[in-house]
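Worksheet: the structure to be examined is printed underneath.
With one protein chain removed, the remaining protein chains of the complex are shown where they sit.
The block that comes next holds chain A.
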Amino acid sequence: MSKVIVVTSGKGGVGKTTSSAAIGAGLAMRGHKTAVIDFDVGLRNLDMIMGCERRVVFDFINVIQGDAKLKQALIKDRRLENLYVLPTSQTRDKDALTKEGVKKVLDELREEFDYIVCDSPAGIERGAHLAMYYADEAVVVTNPEVSSVRDSDRVLGLLNSKTALAEKGDGSAVKAQLLLTRFDQTRSANGDMMSVEDVLEILAIPLLGIIPESTSVLKASNEGTPVSLDEKSPAGKAYIDAVGRLVGEQIEMRVNPGDQRRGFFQRLLGRTA
């Protein structure tokens, strides 16, 4: 049975697109046929993060409006057999997204794919609403920082009320899990950053994973490679673990120490700073 997973956060810049790409690639690496859809109409970026920006011909909006077939708009990843990207339009605005159009595309994708990852835009308006509307599950991307946690709480409220599952009124709900990104264990241990437990206590949802602050994330985005393909990096490992949990495996929660390439002196300085 196919699953639609929305990657959302409310706040911008917390790592939704990075996480969508990494989770999509992680699912494909496990052999699941996966499509990642960009819902950020007018500010297309998933294509850049996944490194297929030069191959965009048709987009999500073309498919919704009947100007192109779905299989024409899906871009097959060159590294992973089971991974596809559905880019959005860079030129239209979010009003081009309609509930019926999104449903039609998702229904068609469900027939062929195991997982459909919806990369939500920031905010809580039309694009973000439609990205979550038909979701079965949600990955709420949060930084250990006050505005991000607050916005995530708001998004959790919307997941519980403004989605197709919630509107059924039979007690169904979108299964939401927390992905804590840009986590810095040292700063947290020093009391300069909220701890994992702090954030979990406030948001009260299950924890999907902890992604450490890592230079490999920027490097991956520079190169257009999902960070989970960098299996040696702390962030890559953390995403791979999170994907394992997403598909239902029991994987021990490791708080990854982040970059291990830091020199002894840098670490020493990092501790005392």
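The rule is short, and it goes like this: contacts are C-beta pairs under 8 Å (C-beta built on N, C-alpha and C of every residue); 3 or more make two chains touch, one makes a residue touch a chain; residues count from 1.
Throughout what follows, contacts and distances are computed from a predicted model.
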Chain excluded from display, named as in UniProt, from "Succinate dehydrogenase flavoprotein subunit", "Peptide/nickel transport system ATP-binding protein", "Cell division topological specificity factor" or "Cation:proton antiporter":
"Cell division topological specificity factor"
Residue, one of A:F39, A:F58 or A:Y84, that touches the chain absent here:
A:F58
Identify the residues of chain A touching the omitted chain, counting contacts across the whole complex.
48, 53-58, 62, 67-69, 71-72, 90-91, 218-219, 221-224
